[in-house]
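Inspection log for the structure reproduced underneath, given as structure tokens.
For this view, one protein chain was removed and the others were kept in their places.
So, chain A:
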């Protein structure tokens, strides 16, 4: 609902935040594009699918481009948040709710009822909207489309089209331009085109799994599933290289880059989930809750998901390592011990060197660690092959897939953009974000610095933080923002009217620096209050 009291009594258009004629044409154009897909969905058989698919996708992209040009190029460069809280779409108004419900419904169909989209049993020709995408899929990979191909195409189109919109909106801000160019590149190249081309190579002697190289475990929770490992192992040097890359991504590449640049290198420059949130989801960033209560839920939830994903993956790998021991050089028990040792090393190191920074959170870290280790012990003691934790080994993995992979990250994470903000999954659920955040908080050169006494507590920074960080709470204390959840999108710095915030990579010393009295007051008072 609009957050403004209207005294005008006008029901039609009380705010004067209508759209221009060109924008109406743009909306019509985009709607035509979507309508073609709906027609295909109800099995209208188009004579020339390639043509209609092209018209459909171009109409959608063209509509977004036309709309954005009108919205931003007619105005001067600068912050473009006028009327954000008055517009129905971006203030949980009727358009926001309708959009949220349609998105949610789409995700439910996509994950649980793909046959409604026209998916058919193996060997039969696709029908419905999936068949509309067949020509493009044949062109890229040589295979018929699947519901995931339809989804991947629409996802990429959304990031590209709304990425363009975002770039116009922030065309005065080079950080935003580069960052958005980066997520558009990684989505189009790494997530969409390369895996399709790789599928084309499949055949003689190897059968590589569909692999989006930038999609790292544990976000990519199925990366170490048995069928994938087998495909990697059986696909020669390239397959092994990909497997090694997959392991190195999380254990070597990620820690180095996060140390140097913070988790933003991934979350707001590379990641596909982040990419969609930053582009298509940008209009909803201010809807994230900044309450301390929400922060508490966030910390419990995201770390629970992390613990769950570690136990699930370990259990899964352990199960097939022991069941088919002859196929793999890695012994199941050694694997389990290695995981346990690795976690112990991290836990001990953190407690030894960073205990004072964690303060009371150390207790929760210890609980998480204890649960994980306990789970590993149970796994070891139960010593069965088909079953882990006395349930069928596949069950845990499918439970994770359904509840976390589909329901949380898809249905809630994206479907609820217009209601809960654009980073619900990233903030409350993503186990990858939890790992990167843990490192960012304790062992990274990244922080957001504040500028002496210039903060006027206006709250633009907090309002537009998609991760729900109360940035102002830090800025008005002259304290650097060092938060595990910060994805480094840089919007707080962009919307600050007084030049207070800056994203920086600098030395680890003095990163966390709360002050009671800010620069500008009596130096003796600052000394007295800040050096207690």
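One rule holds in what follows: contacts are C-beta pairs under 8 Å (C-beta built on N, C-alpha and C of every residue); 3 or more make two chains touch, one makes a residue touch a chain; residues count from 1.
FYI, contacts and distances are computed from a predicted model.
Trainee: Under which of the names "Dipeptide transport system permease protein DppB", "histidine kinase", "FAD-dependent oxidoreductase" or "RNA polymerase sigma-70 region 2 domain-containing protein" is the non-displayed chain listed in UniProt?
Mentor: Going by UniProt, the chain not displayed is called "FAD-dependent oxidoreductase".
Trainee: May I ask which residue of A:296, A:395 or A:521 touches the chain that does not appear here?
Mentor: A:521
Trainee: Tell me which residue among A:175, A:210 or A:380 touches the hidden chain in the full complex.
Mentor: A:175
Trainee: Which chain A residues touch the hidden chain?
Mentor: 3-8, 10, 14-17, 76-79, 81-87, 172-175, 178, 286, 291-292, 451-454, 456-460, 462-463, 472-473, 476, 490, 493-495, 497-499, 502-504, 516-525, 528-529
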